[in-house]
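Yeah, one chain of the complex is gone here, protein chain that is, but the others are all in their spots.
Up next, chain A:
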Amino acid sequence: MAPGAPSSSPSSILAALLFSSLVLSLAQAIVVYTDREVHGAVGSRVTLHCSFWSSEWVSDDISFTWRYQPEGGRDAISIFHFAKGQPYIDEVGTFKERIQWVGDPRWKDGSIVIHNLDYSDNGTFTCDVKNPPDIVGKTSKVTLYVFEKVPTRYGVVLGAVVGGVLGAVLLLLLLFYLVRYCWLRRQAALRRRLSAMEKGKLHKSGKDSKRGRQTPVLYAMLDHSRSTKAASEKKSKGLGESRKDKK
């Protein structure tokens, strides 16, 4: 036991250290979320969402920074900064008077809107959040593509058409079966009433003269229709069978 103990303890300490450092790094780091890609049409506006997760409470010293790197360009320039509860907007560069702050630090939201898009706005936007004392963490990037006409996303029309047609077919089937079910139930109720009337006629024929006079007429009519229907059915069945026999 004695020789085993020292050899095992360093590894356990190492494991504990690794574990604690992992947990600590996970707990301490700030994680920023943005979209991967946004698409916009020329002249329209686009919202660049940015939110974050932090282990700390949202402090008063929270700051958001948006940086812009043009497509093919090497350097990123700061275009927006939010600190001490106040947004600072680019007033000289390409985004002059086109950026609008729509975020709210209380909701961990650092989104901005870019108005009046142009082809030259194609590029990568980086969102950086510092929530002191939680300042360690990666930034997040979103790429903006400006089109003449925003193309439909992959699979949107496909999903809509497939879902719509399947839904319509399902609805039609349901409707069909509902109507058939109601019809069958009405038929069954009619038949039940008929049989009840038949019985009632036997019982009440002497008692109730008024009903007794009315029911036979109705009964005779229904009975007639039923008998003709049965006859026609028999005929058609016979035909079908004869046809089958021919085959």
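We adopt the following convention: contacts are C-beta pairs under 8 Å (C-beta built on N, C-alpha and C of every residue); 3 or more make two chains touch, one makes a residue touch a chain; residues count from 1.
Methods note: contacts and distances are computed from a predicted model.
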Absent chain [UniProt protein name; select from "V-type proton ATPase subunit F", "TITAN-like protein", "Eukaryotic translation initiation factor 3 subunit I" or "Peripheral myelin protein 22"]: "Peripheral myelin protein 22"
Candidates A:L158, A:L178 or A:A196 - the one touching the absent chain: A:L158
Hidden partner chain, touching residue among A:V136, A:V169 or A:A189: A:V169
Interface with the undisplayed chain - residues on chain A: 151-162, 165-166, 169, 237, 240, 244
